[in-house]
Structure formats: structure tokens, C-alpha cells
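Notes to accompany the following structure.
All protein chains but one are shown at their positions in the complex.
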Amino acid sequence: MAKHKTEALKCWNKAKELREKYYKDYASAHDRGGIRWTGGAWSFDAIPYGLGDDVYPLTGEPYAASIAFNKEFSMKCLEATEAKGWARDLCSYMRNYWGSMYLNKFLFGGPYPKPDFGFQDHICCSHSKWYQVVSEHEKFPYFSIDLSVGPYKDIQGNPHKVRYIVEQMHESIEFMEKVTGREYDDEKLIEAVKTDCRSTSTWAKICELNKNRPAPLEEKSMYSLYVFGTLSKAKKEFADFYDELYDEVKDRVDRGVAAIEDERCRLMSDTQPPWGFLKLFRYLETFGALSIGSLYTFGLIGNWETKPDGSFCARTTPMELGVSIDSRDKALEVLADWTLSRPEWQHFYDPSLKTEMMLQIAKQWHVDGIMLHLNRGCEGLSTGIMQNRNGLAKSGIPIMTYEGNMGDEREFDMNRTMARIESFMETLDLQPLEKA
Amino acid sequence: MVTIGIDVGAKNAKILILKDGEILISKYRESGFDQAGVTTALLDETLAELKLTRDDITSICSTGAGRKAVTFANEVVTEVSATSRATFEMYPEVRTVIDVGAEEGRAIRCGERGKVEDFAINEKCAAGSGAFTEAMARALELTVEELGKISLDSSASVPMNAQCAVFAESEVISLLHANTAKQDIAKAIHDAIASRIVSMTRRVGLNKPIALVGGMARNVGFVHSLNAAIEDEVLIPDSPEMTAAYGAALIAAERAA
Partner (left out) sequence: MFSQFETWYRDRHEYARKWKDRTGGKVFGCFCSYVPEEILVAANILPVRVLGSHEPQDVTEQHLFGMFCPFCRDVLAQGLKGRYEYLDGITLAQACIHLRQAYRAWEENVEHPFSYYLPHPMHVASPHAVPYLKEELKNFRKAVEEHTGVTLTDEDLDRGIRILNENRAAMHDLYELRKGPAPKVSGLEAMWVTVSSTWIDKEEHTAEIRRVLAEIDGRDKDFGEGTRLMFVGSENDDTDFLGMVEMVGATVVVDDHCTGTRYFWNQTPEMDDRIEAIAKRYVERPACPAKDHVVRTRFPHILKLAQEYDVAGVILIQQKFCDPHETDMVPLRSFLEENGFPCLFLEFDVTVPMGQFRIRVEAFLEMLMEEDLF
């Protein structure tokens, strides 16, 4: 007997269309005289929007995740990269992306669409190298912003840290003007910064709704939704979509619509999943278990803060605080400060900061068990993960780990992982549903 | 009450029959490709030996990597739970059990009444399992048994890196070329696996006394190296490879009660 009613998400198709359009728009931008640039999911994508309304990014991580989802093409890409001599243990997103470039094949049809410039930022060691290699191969100009200022908690009292980033941002604008020959529009920048703050806080608000029981969303669907933030945080279309999505999920909560029929156990995960094997999450459902999310899906793009009452919530936007953003410098400063508090950036300096946030999620989202993906494909998000594990274990919540790779299926063993999940379900006293 | 535990591993199928808490019999045989056929035959033969029929049996619980092949089982548990349960029965004071079989090494932290509190499993790489000793023995042209025995004759400590079986194999060959004595290489191999297993065990907590189960517990060389690494003597049951089957039979009895 079904305990909760479930419904498909109404905006699911729209999400699919928006995503397809993003890649098509990028590929065809030059036909319309527009600008194409490539960089990371964490690039300050608000900045290029100051060049005009016809600016289209191609962000590497979600593009590579889409490749990984297509196992056959992914294998070709990985092999093309290996054939050039690159090590197999490098970031698997980077290897998939490079492979697509070496093969000169765009996953969404046609040849690899060469960008007009590269624009990246640098917190993971692979970030800047990734496009250093791409820009050398494809011969385009490249700019990257170094973020090595330490965790957000150290920003206060150290204005030089934000300034370091802002100075580089100013330089990046000069760079873009030079390589595109366009004049930069500060009004457009200001709008884009506001949009970035709006979309990243709205995404956090959507995730907050998963504090409810039953959870209105499970993580597998969240992967298809958080992706817009990784494609472009400062794109108005996407921010509007998140507003719409928020209303729908809120409505689900009000009407008691659940992600899965029989919610018996709430899990939390961490790091990118093995993209080619998302059926792992369906397997959890056969035990009445679902993943309510992770610091990864919540805080890769979403922006959060701990409120005075201890609750972990969407960060209040500069607009809500009445900050006036009236100049290029101010816009850049707001953008730098806003972004530096991103949850998934803190462990690059100190894993205990991540453990703290994960414990907050575990508590406030009523988590019964934790599944950590020891992801060989991403050195960045695996940084400190064993220390996270130990910190979480101290709280007494059952934890399991499994090894894999988000983008290289040769490093993931589905059957053994399922066996491990089954053992974990036993420790949580969960039986397969048809038996129970 | 008669219950049965069947453990279908990567290499062998094992059966153990329990009557009111007493072990009546245990047997094993190679599981091969036809796991379902082999286990059925094994069950029928074993029952015939005891002059029992299937009707005398209250419950059958299967475990092991091939547990789902045992279609006639009415209970299924993973080998992690089964091993933990059996360990509790044999050594109620033990909180850490190490289980090293042909394909996998595992460490389990057991709680009250053998409930699993935490577990770690070695990853895809075979460097922490029985398959590793087999590969290394082959490289040295020895049987696994000989490999275990001769390593006891060595007191040398030759560093070897067992992060990965392929890399380790090339180290073994290098050592051979360098005229390192076979017994010293054998010990280096066992030290390396022991180190890998202890490393993994530390993830769940290395709380003594520690029990060692699974087929590798029969390898004297490995046991020696493991004891040295944990600075203690592991507890080993009489039939270490039967542990999971025993646990499954116990769980079958419990759930039937």
C-alpha cells in the first residue's frame, strides 16, 4: 500500500528543453554574431554577460558529465585523451572534455565548437590546467582567476582577500574587451550579478524544502535540476526557471506530494555520482530509501549560510539586504564576496568546515544514514573526504563508502556497489520492500 | 529446529546445518558457473548424509556473492551481516572481525549481539585478498601453501608496495632479479597484504581482540604477518571459511523463532 502520493515534476520537460537549448545556442552562437566562451561551472559567468546579450558559455563539468552519461561516446573520449599520453587518474571530467576536443566531436552534434576565449577560475589544481591545455590546443586566448584566499570565515577583517579577486576580475574585463573588440557594459554586469545571487539562493531555497517529510525531491532528480547553476548562474532564463521550480516544489510540500511512495529511510550522499550508473538511486528505492541530497547538490552552486538560530538556509541576497550595486567595482566586489561563501569551496582549505555543514544537513534534513562516494574522478571534491567520514562517524550516524568514478566507468563496479549497499541497508535494518 | 546456512562465494559454495544451536555438519565444494545446480546438489547430498529431508528444515538462509542463485532459500543476508553474527556467537567479546576471502578483504565492527556497526571492504584492486597471494605464488612458482610456509623462515623485512597487484607483481619480479631469497619475498608479500588489510581495518577501528575468518586465515604466513602488524594474536575459528555459512544458519534460526 502506498503511503504517500507521488507525481512527476511538471517542469521536467521544460528543464530538458532549456538544457538542450543551452548547448544548441552555444554551438550556433557564431551564426548570429554572438560570442562563445568556455570555462568551468564555477567561473564567474556574470562577468562575460557585460559583453552583451548574445554571450554563450560552455562549462566543462556539466558538459563532461553529459558525455559520461553516454557510455559509448565517453569511452571514445577517454581513449582519445589517453592516446595523447595523459594519465588515467586525472580528473575524469577534464579527460572527457579533452577527448571531445581531440576527436573534434561535440556531444550534441557537429564538431567541437571552438570558443572565442576561455574564462576560468581556480580553486582545484585541475581548474586552470584544464583550459591551459584546451587554449593551447585550440589556440584561443585564456584568462583565469585565482581564488587562493582561504575559507570564507577568514574574509572578515582581511579586505585584501576580496580585493585580490576583484583586481583580477577588473583585469579579466580588460582582457575580454581586448579579445572580443567589444565595449563592456557595466549595467549588464550589475544585472548579471543580481541574477547570479538570485539563482544561487533560490536553488538553496528549493533544497531547503527537502527538510520536509516526506521529501518532495530525491537526489537523482535534483541532479537534472541543479545543473542550470553549473551551466550559467547569471542567466536570467535559468534564474526564472528556479523561481518557477521553487513554486512547484513548495506546492508539492503543501499537498504532501512525495518523491517516493514509501519513504522509510533518508540518506545523504556526497560528491558527484558515477553518472553512467544513476540506477543506483533506483536501487535504494527498493528498500524505501532515498537520498535527500548532499552538500554537493545543495552547495556546489547554491549559496547558504547558518542563521542565528542555527538553521542552515539560503544565504540572504545583497538585494534583500538593500546593498546598492551601482558601479563596476561594487558589482565585482559583491560577486566575489557572494561567491566566496559557496559551501563547496570551503573544504579546499579545511575539511572540518565541510564536516560541520554536512552535520547540519544530516540533522536538519533528518538523515538516517550517509553514503559517501569516494570519487576517483574528482580530486577536488574528494579532498578531505576521509576526514569528513571520520568527523561524521563521530556523530553516530551510520556511514558507508563506495569507490567509483563520476566519469570513467572502468573505475566503477556496479554489482559490488549494489552488494555493499545491501549490507548497508541491513545495518540500517531495512529489508527490500516486497518482502517487508 | 534445523536451519541451514549456504554461502555461495566466488570460488566455493559452503553449507552448514544447525540443529538447536549445534552444528551438525559443514561441507564445501567449488561453485563453478552453475551456482544454482551446485548448491542444490550440495544440499541434497548433505541432507541425505544426515538422513534428513527438506521437510525437516525450518529455514534456509543464503549469503555470499552468489546468494541470489540459491532460489530455494527463504532468507537472504549479505556476508557482512552473516560474518558478524557468527563471530558474535564464537567470540562474544570481539568487536573487530577481519574476513579475507578469495576475492575480497573486509573489516567489520560488530556491536551488540553481532549487529554490524560499520564495515570496510577493499576496493576493486585484488591486493588485499586471497587472489593476490595466488598471483604472487605463481610468480614465484610456488603453491599458496608453500608460499605461506616458507615465509615463516624469513625474518627479513623487504619493503614492498601493495597499492596495486600489478605494481606489486613487478616488484616481486624485480626482487627475484636482485637475487632476494624466496622466503624473504614470500614474507614481503604477506607483510604487504597484512599492511593493506590493517590499513583498511583502521577505518572501522582496530579494537582488540580481533578475529580473523575467511580462507586466508589458513595461510600461516599471512597470519604471522598480520599478528606482527597488529602486535597481537588474532583469534581464528577451527573452520574459518565456514564463518559466513554459520552466521547465515544462525540468522535463519533467529528469524524463524
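Think of it as A and B in the order they're written, each chain with its own count starting at 1.
One rule holds in what follows: contacts are C-beta pairs under 8 Å (C-beta built on N, C-alpha and C of every residue); 3 or more make two chains touch, one makes a residue touch a chain.
It should be emphasised that the depicted structure is a prediction, and the values quoted were computed from it without experimental measurement.
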Chains shown that the absent chain touches, full complex: A, B
Contacting the left-out chain in the complete assembly, out of A:43, A:74 or A:168: A:168
Which residue of B:54, B:113 or B:202 touches the chain not shown here: B:202
Selected residue (touches chain absent from view) among A:133, A:319 or A:433: A:133
For chain B, residues in touch with the removed chain: 123, 159-163, 167, 170-171, 173-175, 177-178, 191-192, 195-196, 198-200, 202-203, 229
Contact footprint on chain A, counting only the chain that is left out: 84-87, 89-91, 122, 124-126, 128-130, 132-133, 136, 142-144, 146, 148-150, 158, 160-161, 164, 167-168, 171, 348-352, 374, 376, 379-380, 382-387, 390
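Definition applied: only the chains that are shown with their structure count from here on.
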Computed distance of Cα centres, chain B from chain A, in Å: 41
Complex contacts: residues of chain B adjacent to chain A: 65, 77-81, 115-121, 123-124, 203
In the complex, chain A residues that touch chain B: 386, 393, 398-401, 403, 411, 413, 416, 419-420, 422-423, 426-427
